[in-house]
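For this depiction, one protein chain was excluded, whereas all remaining protein chains were kept in their positions.
Labels A and B are assigned to the chains in the order they are written; within every chain, residues are numbered from 1.
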Amino acid sequence: MGFNTRDALSEFWASTISKLGVALIILLFAISAYVLISYPTNFGTQFWNRPQHWADNPKSVPPTWVQYFTSVQKPKHQILETDFYTERNRGIRTLEFTVSFNYRADELPQFTSFSISKLTHWADPPIIRLNLERPDGKKIEDLLVIPIPYPSGNYTPPIVKYVESPYRVFLPGSSAVHNAISSFLRKEFDNIAVTPLEVAASGPEKYIFGVPDSEGSFKDILKGRYELEVVVETFDDRDTVESVKFVVGGKVYGFMGTDVLGRDLSVGLLFGFPVALFIGFITSTITTVIGAVMGITSGYMGGKLDTLIQRISDILNNLPQLPILIFLVFILGQNIWNIIGVLIFFGWSGLTILIRSMVLQAKEEQFIEASVAVGASSRWIMARHIFPQVAPFIFTQMIFYTPAAILAEAALSFLGLGDPSLPTWGQILERGYRSGAIFLGYWWWIVPPGLLIVLTALCFVFIAQGLEPVVNPRLRRMR
Amino acid sequence: MSDILELENLRMYYYVRQGFFKTVPVKAVDGVSFKLPRGEILALVGESGCGKTSLGRTTLRLLEPVGGKLLFNGKDITHDKQKDLMWLRKQAQIIFQDPYSSINPFMNIHQILEEPLIIHKVEDPKAREEMIHRSLEEVRLFPVEEIVRKYPHMLSGGQRQRVTFARALLLDPIYIVADEPVSKIDASSRVELLRVLSNLQKIHNLSILYITHDISTAKYVSNKLAVMYVGKMVEKGRVLKVTEEPMHPYTQGLISSVPDPDPNNRHEFRSVIPGEPPNAINPPTGCRFHTRCSHAMPICKEKEPKLVEVEPDRFTACFLYHKESVEEEGPGEKS
Partner (left out) sequence: MLLQISDLYMSYLTIRGEVRAVDGINLSLESGEALGIVGESGCGKTSLSLGITRLLPENVSTFKGSIVLQGQELMGIPRDRFRREVNWKKISMVFQGAMNSLNPVVKVGPQVAEPLIIHMGMKKEHAKPKVIEIFETVGLPEETYDRYPHELSGGMKQRVVIAMALILNPPLIILDEPTSALDVSIQAQTMNLLKRLKKERHIGMIFITHDIALSSDISDKMAVMYGGHIVEMGSAEQVILSPKHPYTQKLLASTPRLRSFSQPDFIPGAPPDLVNPPTGCNFHPRCHMAMDICRERDPPTCYPEEGQRVECWLYGDKDE
């Protein structure tokens, strides 16, 4: 008899499972704390869901560390950016940027793209030319020529453009590039006649980064140093460009790879930690509090109040949770607070029924009668005598319910009913599933979020498992 | 000065379900009348189902009577509502049978003893502490400073029971119901505890209702003894008189059923009361004991005998002693 915290803790600590659970929970909290400090709260709407933010990333590529498991060197993602230019004046005033990079991969890059940021012009808009010098000395002149469009409507100089979002050209999609490559090949490689359409079909990178073999097919990669020259032809001495960027799309990226929009999955998955914990804890705490209060009141007070609460909780408890969840979220809107609200609304009844039966037994204890005989009010007895007896059980239930809430939210997200402004693991899973990641073999998109959901749920289960002998003395070990 | 307790034909029934739709009354206390003056200890003896426990709790209004009258210190509390009885909760206390379950195992002794004081608005913590210490000293639980910090499982059964005594004393009551206070205590410690109770009674001039099934302990604590059978009081008088010269056949049978330590016991068959006690849902007609009584007469089957003073301060409900008195339906019944 007697609930001794010291004994309880040593009992809890005795099993390895508890230690594992606690270790995992500490890890979860640490990661969540880090995320809360370093990420903005509107991460979801401001970054995750804006494709422009991820425009320069390769799409649907695995993490960089898969390199250790393959012999083939996949191209790493290179973003080359510079704001340094040389001003030249040879009839036309030009601003010349140069970036260079080394290419060492055994495969072609996924794509190449070029963007320009913050352009200011006073007269006619500038023209931008790209020249690429290959490691074999051959130079692709006018690889890309961009005439900056004239501003529409009435305007007063100076025109400042591409401040929020840069002007971006995706090389594989540009017919100008296809033509330029076709000409280049004809000029530099005598026998190679490749039409612009063929360039478009196989992608310009094949020829930019490739060397023909004896039969004229571009199977081999030209490794070495590449230099890109960006020439901005301006028509006013005051015209400026802040920075230019050339992206060589890698086939691996980041710690966890990317999804179909190029989003860095490690960033999204990290954000999921505090979100999962938040959903889990808020839901389980409020559900537990309501369930416990209802259960204690119902069990102790008895009478009509008891019957009322019992009937309500019976009904709520027997409703099929997932269909109702789907239905209500669909009606009320896909908002995380609605989801939490619905989970709480249908979650408290189970605990009430359990607590009520414990209270029915507890209130038969003689010390309860003793307190009544001394003049204690019902409220006093419920708080001082009944609650401490059921408190350990309530606490364990709270811990058990946390993963249930996390899983419920993941399930809803997977069904497409999650809150789209908040990237959760369930959401990431759902996106992956819908984008066909399973069929396309994009395991890095599917496995990590699923694994994280399971591991998070497991660590709470471990802790609850470790707590059980403490709460239920019959399960204690005889040492 | 008025009596602490005055019961007039008090009845207390509780209801149990029989089958799916019927509830039947269990006539736990079925017309009991007596007076308990200030400073008197009355032992209430009987077997299971006789109603002694229910009677004890009814005198504290932990149960509500269904008929008759209950007066506490002159005031009619028969049907008062619980919220109007807070004053009674100070003046009347109860000590329970089981020292293992009558105090909260999750609270330490200080908290357990503080509870009644907080409920009755003793605001100053220092005053509370002093009252707690004094109580523990009175029941001789030493050293007090150590005891208050302990939890119930750290104390022996006898010590725990002293804690319940201490709790009963805190609010300076004038009436205590002691419901089998030593039944669950080791035999060798029983008498010690009863002596503590007896001393406390002398110091505070308490009125005590000592409920027990062990008639042998009665004379060590009480001055009067009353015997109950199936909801009725069948005999009452000074304790030594009743145990040495029992009048009611049931009392006689009860006393002959109880052995004292005596090596000759094994050679003799004890004279016992035949049969089983009847249940309180359907008690026998007339005198409830007639079905098991070797002195039963025809009138015993038809009419209920009333508890009548047959000698000074000696009451019995048996037609062997008073042929005329018959149980009547009293006033003030709840329909």
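Some notes on this structure:
Going forward, a contact is a pair of C-beta atoms (placed from the backbone, for glycine too) under 8 Å apart; a residue touches a chain by one contact, two chains touch by 3 or more.
Remember, predicted model here, so these are calculated numbers, not experimental data.
Of the candidate positions B:14, B:220 or B:321, contact with the unshown chain belongs to B:220. Although one chain is not drawn, the whole complex shows that of B:51, B:152, B:181 or B:277 it is B:277 that touches it. Of the residues in subunit B, those that touch the hidden partner chain are 47-48, 156, 158, 186-192, 195, 213-217, 219-220, 240, 243, 253-263, 265-266, 269-270, 272-274, 276-277.
Everything below uses one rule, namely that only the chains that are shown with their structure count from here on.
Averaging C-alpha coordinates per chain places the centre of subunit A 72 Å away from that of subunit B. Of all residues in subunit B, those touching subunit A in their complex are 60, 62, 85-86, 89-90, 93-94, 96-98, 100-106, 115-116, 119-120, 151-154, 164, 167, 171.
For subunit A in complex with subunit B, the touching residues are 1-4, 365-367, 369-377, 380, 384-385, 388-389.
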